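Please see the structure below; I have some questions.
In this view, the complex is presented without one of its protein chains, the others remaining in place.
Let's look at chain A:
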Amino acid sequence: MSTDVTAKSPAPAPPGRSGAAADGGLLGLVLAGLRRNMRQYGMLIALGLIVVLFAIWTDGDLLLPRNVSNLVLQNSYILILAIGMMLVIIAGHIDLSVGSLTAFTGAFAAVLTVQHGISWPVALVLCLLVGAAAGAVQGYLIAYLGIPSFIVTLAGMLLFRGLTEILLKGQTLGPFPEGLQKLGNGFLPEVGPNTNYHNLTLLLGFVLIAAVVWQEFRDRRRQQEFSLDVLPTRLFLLKLTALVAAILVLTLLLASYKGAPIVLIILGALVVGYGYVMRNAVFGRHIYAIGGNLPAAKLSGVKDKKVTFYVFLNMGVLAALAGLVVAARLNAASPKAGVNFELEAIASSFIGGASMSGGVGTVLGAIIGGLVLGVLNNGMNLLSVGTDWQQVIKGLALLVAVGFDVWNKRKSGS
């Protein structure tokens, strides 16, 4: 999960300023670097601050291995939704139906496995297909018939919620087969000798660190090859160290409990995959183009309708996946599952740097935004803050984050 923030080469420093920064030593360099990349690093720093604050307020409980593991499990489905939502928002649309769709696919999975005894891998595939179909229908209405996405997905929100209740007849349905439960609660299997740590998780962590370091050096070398401006060596090493340290800490925390949750592995794969698509694939480019300036994209030959259609189809698949994870985690399908998930996913995207008018945002940003909300949730739970105040504080967090973004943009005069 290393790509986006790091791979983007920062704008070169104006000569005067970098000279001044060099005088201030490493700290000066860091500050100068931050100032230039407020947008990219701002939210990451905010997330770091929130983690540190809550770690202090909870006397370290926040960072106990069991809690970190919990935090991942609790937020995984919102993060999955946030990835898809980020694409939708970048394309200049919105999807209000994902919460209901999440509930619907969970219910569908329960009907298949619990009531009809269909094996769980088959049910999983069928659920993803149902999600794709739901997304495709909404995408068709939005892209080809030109009905505003707000309306189509608002209708979808009501419709899928209703269908969920019909499917479940108002009852909660469970339990799920063990295989499916793993999707929500499972961890990587333990292998090898007893080391007090979860071996496979450690191994995975080290492989990830190696991959990140290799990737960073390769990027830097290629940038130098093309005589692009690169971070000053000291700053680069500092950034690399921070990145490695963060992964290492997370690995050790998870490995000292039950190991890496399976859903974390799925999430990691999604982030890397979608990050890559949005950065490097033609499809990703076209999403940014239609969101940034639709008429210009059309006149450039971008097949805007097709792109929009697939963005919503994709959202449907991810909503189905999230639905399976939620159902598996609760070990039951409930008619009330997924309520307000769409709003959390939308909030995550905006906290993570998306723009109301489209064309802006990164997958990693959505994850960071989702984590900000997730840590706030978890930390306030540990502090026994009531849900009433939790809502208030999360609302304020959204306002502050987007307000900061607007202020920062205005200041830089763009």
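Here is the rule we use: a residue touches a chain if its C-beta (ideal position, glycine included) is under 8 Å from a C-beta of that chain, and two chains touch if they have at least 3 such contacts; residues count from 1.
As a working rule, contacts and distances are computed from a predicted model.
A.B. asks: For the chain that's not shown, choose its UniProt protein name out of "Outer membrane lipoprotein-sorting protein", "Peptidase M16 inactive domain protein", "Sugar ABC transporter ATP-binding protein" or "Na+/H+ antiporter subunit G".
C.D. replies: "Sugar ABC transporter ATP-binding protein"
A.B. asks: Where the complex has a chain not shown, which of A:54, A:257, A:288 or A:312 is the residue touching it?
C.D. replies: Spelled out, the listed residue whose C-beta touches the missing chain is A:288.
A.B. asks: Among A:300, A:340 or A:391, which residue is in contact with the omitted chain in the full complex?
C.D. replies: That would be A:300, which touches the missing chain.
A.B. asks: For the chain that's not shown, point to the residue among A:241, A:280 or A:340 touching it.
C.D. replies: The one listed residue touching the chain not shown is A:280.
A.B. asks: With the missing chain put back, which residues of chain A would touch it? List them for me.
C.D. replies: On the side of chain A, residues 9, 11-12, 222, 226, 228-229, 279-283, 285-286, 288-289, 292-293, 295-303, 359-360, 414 touch the unshown chain.
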